[in-house]
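All protein chains but one are shown at their positions in the complex.
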Amino acid sequence: MIGLVKFGSTFLSLVIQAPQLRPEAASSIAEGVDHLYFVLTFITLFFTIAIFSTIFFFMVKYRRRAENEVPPDTEENLPLELAWTIIPTLICAGLFLWASSLYFENSRPPSASTEIFVIGKQWMWHIQHPEGVREINELHVPEGVPVKLTMTSEDVIHDFYIPAFRVKKDVIPGRYSSLWFQATKVGTYHLFCAQYCGADHAEMLGWVYVMSPADYETWLSSGTPSETMEKTGEKIFNKLGCSSCHQPDGTGRGPSLAGDYGKEEDLKSGEKRLVDEAFIRQAIINPNSVVLKNYPPIMPTFRGQINEEQVLQLIAYVKSLASEERNSNGK
Amino acid sequence: MAVHNAHPPGFAHQFEDMEQQREAGSLGMWVFLLTELMFFGGLFASYIIYRALYLPSFEIGSHLLEVKFGALNTAVLIGSSLTMALAIRSAQVGRRGAQVGFLITTMILGAAFLFFKFTFEWHHDYLEHLVPGFGFVIRPEWGAAGAHVPMFFCFYFFMTGLHAIHMIIGLGILTVLTIMAHRGRFNPQYYSPLEVSGLYWHFVDIVWIFLFPLLYLIGGRYMGAGH
Amino acid sequence: MSTATLDVHEVPTGSRVNYLNAQYGVKSWLLTTDHKRIALLYLFSITLMFFVGGTFAVLMRLHLIEPQGALVQPETYNKLFTMHGVIMVFFFLVPSIPATLGNFLVPMMIGARDLAFPRLNLLSWYIYIIGAIFTLYAVISGGVDTGWTFYTPYSSSFSHTSVIPTALGVFITGFSSILTGLNFVVTIHKMRAPGLTWFRLPLFIWAIYATSIIFILGTPVIAITLFLLGLERLLHIGIFDPAIGGDPILFQHLFWFYSHPAVYIMILPGMGVMSELITCFSRKRIFGYSFVAFSSLSIAVISFLVWGHHMFVTGQSIYAGLTFSVLSFMVAIPSAVKVFNWTATLYKGSISYDAPMLYALGFIGLFTMGGLTGLFLASLATDVHLNGTYFIVAHFHYIMVGGAVMAYLGGIHFWWPKITGRLYPDGWARFAALVIFVGFNLTFFPQFMLGYLGMPRRYAVYPSEFQVLNVMSSAGASILGIGYLIPLIYLTWSMRYGPAAGPNPWGAKGLEWTTPSPPPTENFEEIPVVTEDAYDYAHSTVTRG
Partner (left out) sequence: MSEHIVPLKVYIGIFVALLLLTALTTGVAYVDLGAFNTVAALAIAVVKMLLVVLFFMHVKYSSGLTKVFILAGVLFFAILVTLTLADELTRHWSPTPSGWGALLPFFTRFF
């Protein structure tokens, strides 16, 4: 028995090790997903083989021996029918619970994530770090640190896919989608667009560089010095005249934005909404849909006046207002 | 299709008897109406979603429609449903003249509906620049909600347009039926085409019964509604 | 296209009048209201479409032999997979079994002279042809490159190809499906022979009935969706365009509301064929008749509740994702029940290995694989990794090609003697079944591995580490392509030169086998009275001949 288990595990590890069969696993969630994958593979093989061998066994044993042969009539067997209805149901229920809870774990970013912004565009990936560094079709991330990506598209639907991390999410125009991962292995990994997006869809790929935190810091500061996203955001904020209504002390015609990020706000419609990236974006592009209680619906839309990158910079600025206030409160 | 001489007029060879043929025809029409329900259903589902997303804009759009025309047309269609039902009843009791009369009344009411729809409503909307894709003008007084008023009018024209197409097809069918009825093709034993077309006509009426509140009465019409 | 010539030289059963030789000439075919002739019209048209779509597939696989692409420009490649998908899904798989075998068999199996609405039946063929012409026009006018899924906003605002003709073609063909489904539902309800109660019906009829429900309830939704897409593209009114406040994900909801059940349109009739083949070639009553029958209906119903599993990574709300995940697992269960019942039917049977049975066994194996790999995609956590990769491509080809096409070929081989009155060479048929099975697995099994390794689908070029598996897949595709040509050749040959078939060459049960081959135009001289259950092989023997 022990020998069998040992043989089994050796065999399994061989299968797992074989480079051609298993993609590199370089994130904190990859192992969990792979375990589920292996169990599913086992279930698939088990039932396929079981059914195939039963069929072959019957075909040989009960092959037609004479042309006028009349086999006995089929007998109904209710317990058997119930068994093979109920057992698959239980297996499916188990798989559903396992897969879904794994999915919850994998979808919820830890609160202290580094945030990076991604804009998909036919046919390239624009990436901007909060520190201001920009990349195209390359993403540098530190190892062992949770990274949250906030993504949107300038044109059609794309999909940000890093096989080695087992993460994937559609990047949708007009909306933010987010994705997080924590890389566990220094290395270079594929980045694919996994949602068909037009002529050069297959060329919309890039590389993810996982670096040690120290290397990452060096990399961040080594490039051409650039303005941080929140600084650029602040400039846009003032240029568009946002500051005339959104005054920090709340005396303007619009609500003060200081400390607004991360709060729950009451809307005129009676709804409660968390002020997150999606909310701020909606407030800029379609202000009328998120009018706050006690405020008049007077904000004009900025649709068409600023691009997705500038929206992200504005968001970075609004978020920085939140942390500034938290800091000043702390003092 | 071969018609056996021994069989009554209107009988098709693949059936065993008239009763089976009549039931098949009626069931066939019901099945067809199910597909119609799902056809409009996709449109209604989209409408419900966008209405939830852009309620203020939809209310502005709705208030630009004239309730009196909507209500009038509802009454006209209900009337045509009544005359359609009465036409079938006349066939059941074997009154040829009444059949023709009721069918023609149904057609007149149906045509009146389309006339009101096109001249008093669509044409008016066009002059008011409310047709998306054909010079729609977003008015400043709508404020920020104005951006999605065209969406409401998209649905308004899709839904009423699709409904109008069904009405026009219905009028075509009614024309054929009137001629058949005039020639005395229907009798208490055989009136399947009338009955089946009646189902279609009533279905088109039901679609309008829902379109009326969904398009004309969103968010109420009382003073201050939607503001 | 007239096959009237085939009876000129050797009339199969003497000078008897049958539906093939009752009338001659192109007009007698194009204006026919005979369900059997309409079935042949469909057979001819969908075979044509199958080889058009298949050619695109072969070109794609040849292109992918080299990582940088061996054959065409990426733009062309995108058009190839789009046209392959559109033609195969809407013009071959959806009408395949229902419109050919279903049309031919439904009235015969239930003991009726024709479908309830024969003229409507002919109309639906013409509608199909008009739809096909629009789509083929789109191919000729430069093709379309949106993927068969027509995802917005790419299809509505960005693609510069013939989206509208293609969508119009699909839209029109939808009405052909609706009318066919309507005809079947009414026929099955109202025109069964005396004594033929619901639980005496062949399971093929149950499957066709379930399929028809999907036709009726699902197809209108794709029709209205493509209609909206066309209007959006023409007028830019913003229903699906996020730039004007529309929601591109709504398009996906409406699209998959039809297109997921459409998968069951393809596989359910195949399951029906399977029940006929397994019982006939093992001479057994089906194991668990009512379970198999009701599993067809429950598949049809549940299939409408699972569409969101195509959208787990689209940013669909995770609450919706959870709901769709659990419902997707549920649809696996009736399918599993069917497979178990077929296997149990073989127990203590008298099994023969005629060509249709080989296709049937191939079906069970491939469908089991296809179905079980579906669990990977119903599972939220693994779907995140596998969605949009070659794993999906492999999975649905196991269902649609390994399942539906295998069953279709099995059914064609089974009823061919009835349809044409001729026998085909059995040896060639078995050989073809084997070639197709091997070619299929070689084509699509490597794609499971490619998908797990992370190769996205719809890639005209790909990183070189995926080359080995891609070459294997392409090699398999060439074998598969040849495998499909073999039946085309010998079946065509047999129409003219095959030996005449008797009324019941397999010794099968079922009303269709009580008629001469080919059947007379009116099917039955006297409408039969049914007194026994389906597949009652134990109580009265039927001899081959």
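In this document, chain identifiers A, B and C correspond to the written order of the chains, with residue numbering beginning at 1 in each.
Heads up, the rule we're going with is that a residue touches a chain if its C-beta (ideal position, glycine included) is under 8 Å from a C-beta of that chain, and two chains touch if they have at least 3 such contacts.
Since the model is a prediction, treat every value here as computed from it, not as a measurement.
S.K.: Which of C:V139, C:L231, C:I249 or C:L386 touches the chain that is not shown?
M.R.: Considering all chains, including the one not shown, the answer is C:I249.
S.K.: Residues on chain B that touch the omitted chain in the whole complex?
M.R.: Contacting residues on chain B, toward the hidden partner: 19, 26-27, 30-31, 33-34, 37-38, 41-42, 44-45, 48-49, 52-53, 67, 71, 74-75, 78-79, 81-82, 84-86, 89, 92-93, 188-189, 195, 198-199, 202-203, 205-206, 209-210, 212-214, 217-222, 224-225.
S.K.: Considering the whole complex rather than only what is displayed, give the residues of chain C touching the chain that is not shown.
M.R.: Touching the chain left out of view, chain C contributes residues 189, 213, 217, 221, 247, 249-250, 253-254, 257, 304-305, 307-308, 311, 315-320, 323-324.
FYI, only the chains that are shown with their structure count from here on.
S.K.: Could you state the distance in Å from the CA-based centre of chain A to that of chain C?
M.R.: Centre-to-centre distance between chain A and chain C: 35 Å.
S.K.: Which residues belonging to chain B are in contact with no fewer than two other chains?
M.R.: 53-54, 147 - these are the residues of chain B that touch more than one other chain.
S.K.: Of all the residues in chain C, which ones touch at least 2 other chains?
M.R.: Correct list: 245.
S.K.: Tell me, which parts of chain A touch chain B in their complex?
M.R.: For chain A paired with chain B, touching residues are 269, 286-289, 297-301, 303.
S.K.: In the complex formed with chain C, which residues of chain A make contact?
M.R.: For this pair, the touching residues of chain A are 20-23, 32-33, 36-37, 40, 43-44, 47-48, 51-52, 54-55, 58-59, 62-65, 67-74, 76-77, 80-81, 84-85, 88-89, 92-93, 95-96, 98-100, 102-104, 106-107, 122, 155-157, 159, 161, 163-164, 166-170, 172-175, 177, 190, 192-203, 205, 286, 303.
S.K.: Which part of chain C faces chain B closely enough to touch in the complex?
M.R.: So the residues of chain C touching chain B come out as 33, 107, 112-119, 178, 181-183, 185-187, 189-191, 216-221, 223-225, 228, 231, 234-239, 244-247, 250, 254, 257, 522, 527.
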